[in-house]
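My structure is below; once you've seen it, I'll send some questions.
Apart from one protein chain that is not included, each protein chain of the complex appears where it belongs.
We just call them A and B in the order they show up, numbering each chain from 1.
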Amino acid sequence: MDIAAQLPLLLGLAWLAPLASFVAILFFGPRMGPHGRNAAWVATAAIVTSLVLSLFAAGAWLGAHPVLAAHHGDGHHGETLPTEQSAGHDAQSASHGESHAPVAYAGDWYTLYQGGNLRLSIGWYIDALTVLMFVVVTFIATCIHVYASGYMHDELHDVTDHEVHLSGGGHLHRPGRFPRFFQALSLFCFSMLGIVIAGNLAMVFIFWELVGICSWFLIGFYYERKSASTAANKAFIVNRVGDFGMLIGLMALWGALGTLHFADSAATPAAAARPGLFSLVRPASGGHAIRVPDGMVKFAAAAEVAKTPAGEVAGKIDDWRSKGLGRWLLFIAGVGIFCGCVGKSAQFPLFVWLPDAMEGPTPVSALVHSATMVAAGVYLVGRFYPVLTPDVLLVIAYVGAITLFIAATIALVANDIKRVLAYSTVSQLGYMMLALGVGGWSAGLFHLVTHAFFKSLLFLCSGSVIHACHTNDMRKMGGLVRVMPWTAGTMLVGCLAIIGAGIPFVIGLSGYYSKDAILAQALSFAQANPAHSILYLAVAGGAFLTAFYMFRLWFMTFAGEPCDHHVADHAHESPAVMVAPLVVLSVLAVAAGWTLPGGFGLANLLEQARPAGTVEGMAGGFAFGNLVFPAEHLSHEGAIHVTATLTAFTTALAGVVLAALMYLLKIISPAVVASIFKPVYAFLAGRWYFDELYHALFVVPVLGIAKLASGTDRGVIDRIVDGLAWTARQLAGIDAWIDRTLVDGLVNATANATWSAGLELKKLQTGHLRQYVMFIVVGTVALFVLASLLFRTSIAG
Amino acid sequence: MDSAASLTQPALWPLTAIVFLPAIVAAFLSLPIVPKARDEFIRWATLLTTAVVFVLSLWMAWPQLFGAAGPAQFKLGEPGMQAVVKLPWIKAFGIEYLLGVDGISLPLVVLTTFLAMLAAAASWPITKHVKAYHVLFLLLETGMLGVFVSLDFFLFYVFWEVMLLPMYFLIGIWGGPRREYAAIKFFLYTLLGSVLMLLAILMLYFTSDLRQLTPEQLLASHVVSPALDAGAQAEAVKVIKDAKAPIHTFNLLALAQIGQLPASPFAATQLWGMSLEKWAFLLLLIGFVIKVPVVPVHTWLPDAHVEAPTPISMILAGVLLKLGGYGILRICYPICPGAGLDFAWLVCGLGVVSMVYGAFAALAQKDFKRMVAYSSVSHMGYVMLGLGVWSAVAGHEYRWDAWAQGVNGAMFQMLAHGISSAGMFFMVGVLYDRVHHRNLEEFGGIFNRMPVYSGLAVAVFFAGLGLPGLCGFIGEVLVTLSSWNYSRILAVISAFTVILTAAYILWAIQRVYLGAEYKGPHGDHLTPITPRELAIATPLVFFAILFGVAPQILFNYVTPSVNRQVETLADWTRRVHDAAPVAPAVAGVPENGTGRTRIESDGVAVR
Partner (left out) sequence: MSGNGMLGSGMAMIGPLFAATADGVSVTHYLVVGAVLFTAGIVCMAVKRNALGVLMGIELVLNGANVNFVAFASPYLRGQGALSLGIDGQVIALFVILLAAAEAAVALAITLNFYNNHSTVDIDRADDLKG
């Protein structure tokens, strides 16, 4: 079977398997064994199927496009097989040295809407990144499914929820919801894989929303808890704020270009072949350099186009483009799509939902809110990279930098173990965004993958701890290394991985490679653009903070003496079904960054999918001055690499040492430090008061406007309508009065007059014959007199 | 037409049966031989009637369902009017019994029959004057169906009014505590609309002149029945062409043809400084937007919904609101294209204002049903916006497919909203039947008490929220995406609405279904969903999912007709509207083929 047909089939099935599991559990969940125990098996079987299929797909991919040792800069990135994506450009870009489009397979399964040339569809876009993400997502999901089948066993029987206080005074007692958890988890896996495989932005948006609602279900899993349902709503609504921006981006693209497909689509019987977004923005004819597409130029120059005769429009486009028309549109499109990523990946200013999302069960936090869903934003930026202009990238870099700094500072003082990890997630996502923003496409996505492993590991470890201690508060823990050696050990691996521990220039954990790559690229960028060197400082400072808070967490939890003996006595090592995933994940947290002899490694695999036109770096920008994005391979060389690695090592070491001084050796008292920097501490502990700020800035006014609108209806519009009705009634009253008095009066008066005239005339009817004779005589005489007076002439002739 | 021949028209009996069967059964039920006390019999008879009508409409819409397709059944992909029935009615004024369906009206007919069936099933809890209720209910169904299938403006108006009266009584007698107020408010609002509409109808009628149309146009608009043989056709055309005085017409298709003529008498006639076309458009628009409804003529809706009994709310939200959108699409734009173009800002603006205002108002409601009612205002705003962007992009390139997307989206939104809003009202009704209050603050914990019901309800509410995979998403996205080409500002505002929608729906779900315990009165009445309720809710949820996953099912019907109409009007814009001031014909094809031009050598493209 041709690889172009094989991959969509394999990955499509891998994508749909969790959906089947979702449907099965939806209808038959409670009947799957006692309390739906077997739902876990169904869901796990589905995700294992996905994993196996993904691995097959990866194998097929590697078979067709073997990963070789990287030859940076010579334009070779894997194979340049003629594919749907690259076939059209081979003729133009045959000469080496120009950048090639990456190998990708794209197509459509299913059309949602077609009108004229506009088409919304469900399709695939498969390149090395897609395959890699499939493997990573399904792998982590498998680990977490296994882990959750142990972690969620409480839900197999009736549950007493101690966090819910009923009005009667007791706690809530409810049946377990074991199948429902796996049902939502399956739906989530389906949605997440849908984002990964999506062949166009509309499909991304569809699954973007779907993961959002899965997240809503999972955060609100304990929906009896007010805090959980509120957190779920907050997550969804904040995400919708991001989606609002994303919609604007979609509109800007769709309105001007009429397509949302990433790749060029081949001709079908129904439609002609059409270029996709990537080749519209980075046409092969221009060496894949960014260029404002004709559609956008025309859109921005609508007034000019209207004045231009039809035949001459095409000739003037270049002229208009050189005047800068349409570049704002491209900027808006990029920033708009990035807004969606800001929401989903919990970037500043929309990161506030993620820490609250920790209300969900811990496996959810591990899968959804650290490893996969929140990484979808980063993934999308990576996927959408060819369309992002230098200005957009700078925005992304700064958003990432701000996020990583804010989140890291809050993590310093948080005491809830899951919140520390949540803020650490936000901070790491900031790292990735920053990396992408400074031109480190590969570095950012590399960190995405490694982070997925070690962060899910960290979350699962924290879940294991919570499972043992029944509390999230680190101040009540301590000394757990003795009772939970496996958990402590794997978590240490995770902490080391996240701070990027390693022996400089020799070997390290996975984070060592990805973080170094980010640091190096940031340094490289800072050198090329001295005005933006603060980005490098943010990265370096962030590395220090990361090391500090991660080891603070580890020391507070596992080291030293138990703080709360009640908790410590209760603690126990988790069952094997939970520990096994920890071990598997910790192996990957260590090794995921390694490049095997022969060149096989994630970094080189990613290079296969590197967007066309980014190999040699790029330059440009109109809104923020000229920006230079150095090529990524430059950051692996010489001075930059050495400086970055040493910086990373030193800062991380400093962080660990400081944490050890404060929390392990207790030489510096945290309490004293807190009291010295009291305002700062309060500010950080209050999480920079973002929640309060947003509440005052957005929630209150929105509710106010809502009240106003509702009040306007009742107070103004209804008043007017009622007033009109009242006026009509009054008018009707006047009308009735006129009827009764004037019109009826006239009629009655006539009748009365007739009546009284009759009465008067009656008097003449005396009954006296003699009078009648007199009347006749007198009358006759009178007639004669009258006739003689009036008709004399006429009768006499 | 020869009357013997006219009775053999293939669609005559099927269409007539669809429209009038409910009325006939209503007449039968109202006879004294049906004892008032036999409630069950009356209910079953009504349900059976609505079911039969539903199957009939399905038979028309889905020929393959029952074997080989007959001549009266709908041919998919055919954009024009089908199953046309034409009988003379009031000859003195050229009023005809002219019925027909196309891709725009047929899905709405099926939606109506479907919802009427579910609403009939949902009418079981009605115990007051059961006989009268069902008689009125069936009359209402006849009225609604008649509006969708009539192609004669007078007939349209008659059905429009037929629909109004039963609704008034259904709200005013079987409603809640403030039913009289709500019913009168509903009646006055809609009556105002009807009166303005009547004015416009007469204006158009007396300005129209069939002699201006070519023989082909006369045939296409069924003024001269295409079913006649060639000789009879020629004779009929000759009669019209040779007439000494203008021949007025109520035929909607013919009026559209006349309105799109280069020398349209509607555009040429001036009245108090505006063309008659514009007056007619505005009058009709007011009539229709009251039904839609848009801000600021929407306040009848919350009251009517809150007071109406559950099945009537379902019909009201599911079908009646669609009549406004349908009217704008079928009548306003084709007949008054020039005014449609000039007033596009008005239509779009009203749509966007409704979207935002309705969403904000929904956010502030304490009454569950009122919140759902305001969500209808917000959702129908999308319909207006989608219809409005339609004629609006006439700037430099005739991107008819972008307009078509808006109209298709609006049509889809109407159908989707028909399902989701009917579902939402039903879900509210299920709770109200049990605990007899609708205060959002006094619910909570329903999920644990009524799990199956809550699952279905949440699905329906998510459909209203516009979640992908459910029916609400497609329409909203298509409309929003299409609006960018018309106005960036309106597009951004409409995109902003998605946040508010999420907010009010999720907040309501949280307050009603989630939470630990029920906080209101009659908690012990929260019994699980009954089989009858399940039988109503399940189809709604099923279709909400089906149309969300496979929108093509609907688009297969809608798109050909909508595209044809939009293409025709796009063509009209270039040929008539823009040809007048500027000479150069703009026929540019955008480089990536997103626009397409169609040049007709003569005459309006045949609808």
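By our rule, contacts are C-beta pairs under 8 Å (C-beta built on N, C-alpha and C of every residue); 3 or more make two chains touch, one makes a residue touch a chain.
Because the structure is predicted, anything quoted here is derived from the model rather than measured.
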Notebook entry, point to check: Which shown chains does the hidden chain touch?
Noted result: A
Item checked: Which residue of A:S227, A:S285 or A:S788 touches the chain not shown here -> A:S788
Check: Of A:S322, A:S669 or A:T766, which residue touches the hidden chain?
Finding: A:T766
Notebook entry, point to check: Residues on chain A that touch the omitted chain in the whole complex?
Noted result: 762, 765-770, 773-774, 777, 781, 784, 788, 795-796
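The rule is simple: only the chains that are shown with their structure count from here on.
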Next item on the list: Provide the C-alpha centroid distance between chain A and chain B, rounded to the nearest whole angstrom.
Entry: 34
Item checked: Residue numbers on chain A that touch chain B, as the complex places them -> 111-118, 120, 161, 164, 166-167, 172, 174, 202, 205-207, 209-210, 213, 216, 220, 223-226, 229-230, 232-233, 236-237, 240-241, 243-244, 247-248, 250-252, 254-255, 257-259, 272, 274-275, 280, 294-295, 298, 302, 305-306, 309-311, 313-314, 317, 702-703, 705-711, 713, 717-718, 721, 725
Next item on the list: Spell out the part of chain B that touches chain A in their complex, as residue ranges.
Entry: 184-185, 188-189, 296, 298-299, 302, 357, 360-365, 374, 395-397, 400-402, 404-405, 408, 445, 447-448, 462, 467-469, 473-474, 477-478, 480-481, 483-485, 491-492, 495-496, 498-500, 502-503, 506-507, 510, 513-517, 519, 551-552, 555, 559, 562-563, 584-588, 590-596
